[in-house]
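With one protein chain held back, the other chains of the complex are shown just where they sit.
Note that the chains take the letters A and B in the order they are written out, and that residue 1 is the start of every chain.
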Amino acid sequence: MDVTKDAPRADGAPGEDEAPLLAVDGLSVEFRVRGQDVRAVNGLSYTLAEGETVAILGESGSGKSVAAQAVMGILDTPPARITGGSVRLRGEELLGLPERRRREYRGERISMIFQDALSALNPVFTVGDQLGEMFQVHRGMRRKAARAKAVELMERVRIPSPEQRLGDHPHQFSGGMRQRIMIAMAVALEPDVLIADEPTTALDVTVQAQIMRLLADMRDELRTGLILITHDLGVVAGVADRIVVMYAGSVAEHAPARELYARPAHPYTKGLLASVPRLDRRGADLVPIKGAPPNPAALPPGCPFHPRCPRAEAVCAVERPPLTPVAPGHAAACHFAEEVHGAAAAG
Amino acid sequence: MWRYVLRRLLQAVPVFIGTTLLIYALVFALPGDPIQALAGDKPVPENVLNTLRDRYNLNDPLLVQYGKYMWGLFQGDLGENYDGQKVSEMLGGRWGVTAQLALTAWAFELVLGIALGVWAGLRRGRVADTLVLGGTTLLIAVPVFVLGYTAQIVFGLNLKWFPSAGADDGWPLSYLLPGMVLGSLGLSYVARLTRTSLAENLRADYVRTAHAKGLGRARVVGRHALRNSLIPVVTYLGVDFGSLMGGAIVTEGIFNLPGIGQQVFQSIQLKEGPVVVGAVTLLVLIFLLVNLVVDLLYGWLDPRIRYE
Partner (left out) sequence: MMKSNDTGAPEPGGLEALDPSGPAAGPAAAGAGAPGAQAAAVAEAGGVIGAASLWNDAWRELRRRWVFWGSVAVLAVVAVMALLPGLFTDRDVNQGCDPNVSKLGPSGDHWFGTDLAGCDYYAHVVHGARPTLLIGVAVTLFAFLIAVVFGLLSGYYGGVLDAVVARLTDVFFGLPFVLGATVILVAFPSHGVGAMTLVLVLLGWTTMIRITRAQVLSVRDADYVQAARLLGASDLRIMARHILPNAIAPVVVVATLNIGNVIAGEATLDFLGVGLQYPEVSWGLQLNLAQSYFVDHPHLLVFPAVFLSLTVLSFLMLGDAVRDALDPKLR
């Protein structure tokens, strides 16, 4: 079932004639686990413009990382399989491209930052080699020239005394510095799209802010589109222009960031907002969402959120709600989206 | 790095001493007359017995005996056999043969072992993988002397692909078949280790990063995954070189190669104790030395170890 395919998209409002930087439409990914097909991503759609930040928000297992890897073209196939949808970069369809072409685009036009830089960087090569490799492979540079470029990059991400640190190995850096190296690697070739998968989750809170600032600066300097994948509403708040909330592989709600915070239209989003401390709601009780995220191999019938939903009614267990627009650029997959949206405005 | 080297060197010293002392103690501190015991049932003339008792300082306390023996050993003096021949001379010309054989076996392990391991690791769970796993299990299960005689009869005597025994054809021809037999066990371990290690590393986060960087599959596998996968393999290969020198006893005996192992093999059958002890002590020293080198190499291969 592909409920979101024809639903309104989270549009960055590009003109009809001009293709958006990145357009993901109805993307579905399945995994084959013990002979059973498990749908990890179910009809995800969004667009991204230059210099824009779209946050994809969801709990672990919501399919947000899988979706990002599908866009990157680095899913392990098998067990994963893209079963539908399209990913277009400036109008060019990526999903059908031969692997050779896809590979040329990776790092060059779309690049990715991973959560745990310590395991995401190769432990046996120096950071200089790993940064320089981008230029050696994509630009055919000699090792020496590539190393000079690596120094430039390290300066760019504000790593102190880069010449001396070029020959160091990843484990010799602090967590924050390692993540800067990941970022440097990702922006090396000035890509059009930058995907950051939980870029700050493994870091201390104080370092988190610095890394987010750096990411935002890189986005502005290079005019890249930034896709920020996170489970943390706090991380999203300052940087995201628009937010896509995913639940159990599907879009639960998408909206401009301010709008989503002010007037959520899906009970899940509302629950998320109520469960984190906010400066503007000081003194209010924090309310956790009851229950646990569903097992993707055994999703409940109807709306996947209904067993945990305070607003659920009989229809929710039977019929899967389509994405319903509630305001310009704002839609939610809930049978009572209008009502929730209205209530949030009143409250 | 230097701290690492120093620490490894210091750690190696007690093991060196302990292991050689162990051999010495086991042979010379056992109840009964060790000289007669070393000679087995062979009658040894009284004057030879006395010379040997004197030579091995058997009237001194054990630690002093050991100290004197090791001191002699470091000066290249391994004592004398019952017939008065110097053990160091009996072994002297044989090191080259053993080294050539061990190197042949080692090269075989290295090249074929890693190749098979990579092949299986990249095709995990498929036919190639099952073949490599099954074949190596079989090679591990068949004792090396059974394999040796079988190979000698089939490939040497019946098919005549290789000389069946002796070193007359020189390197490499005379050493190929024994080398393969000697290396078969190590080859199996190398292949299995490479396979598991590679398969594990292919799932590592940094391999995903390498894909995300837009590197080709050859570079992702060959440079990023393989370099990490080979760390334990190289360690094993290093340690195994020491065992190959020692393991050559059986192979050299079967293929009649005039190396150290064959001398030990013959001396065991002739009950020439001093030769056996001397040769084995030296082989153990080589084994330990190679282990030490491998430990140091390990620090160079895996930068994370160096800075512990």
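Definition applied: a residue touches a chain if its C-beta (ideal position, glycine included) is under 8 Å from a C-beta of that chain, and two chains touch if they have at least 3 such contacts.
These numbers come from a predicted model, not from an experiment.
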Output for the hidden chain's shown neighbours is B
Contact with the hidden chain (one of B:V127, B:A141, B:L159 or B:A218): B:A141
Touch with the omitted chain, as defined above, among B:W95, B:W119, B:Y149 or B:W171: B:Y149
Against the hidden chain, chain B presents residues 14-16, 18-19, 22-23, 26-28, 30, 34, 37-38, 40-41, 125, 137-138, 140-146, 149-150, 153, 157, 189, 193, 196, 232, 235-236, 239, 242-243, 246-247, 249-250, 253, 264-265, 268-269, 271, 273, 276-277, 280, 283-284, 287-288, 291, 294-295, 298, 305
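Please note the rule applied: only the chains that are shown with their structure count from here on.
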Calculate how many whole Å lie between the centre of chain A and the centre of chain B, each centre taken as the average of the chain's C-alpha atoms. 53
So in the complex, which bits of chain B are touching chain A? 204-206, 208-216, 219, 224, 227-228, 231, 301-304, 307
Residues of chain A touching chain B in the complex: 69, 72, 74, 103-108, 111-112, 114, 116, 119-125, 133-134, 137-138, 169, 171-172, 182, 185
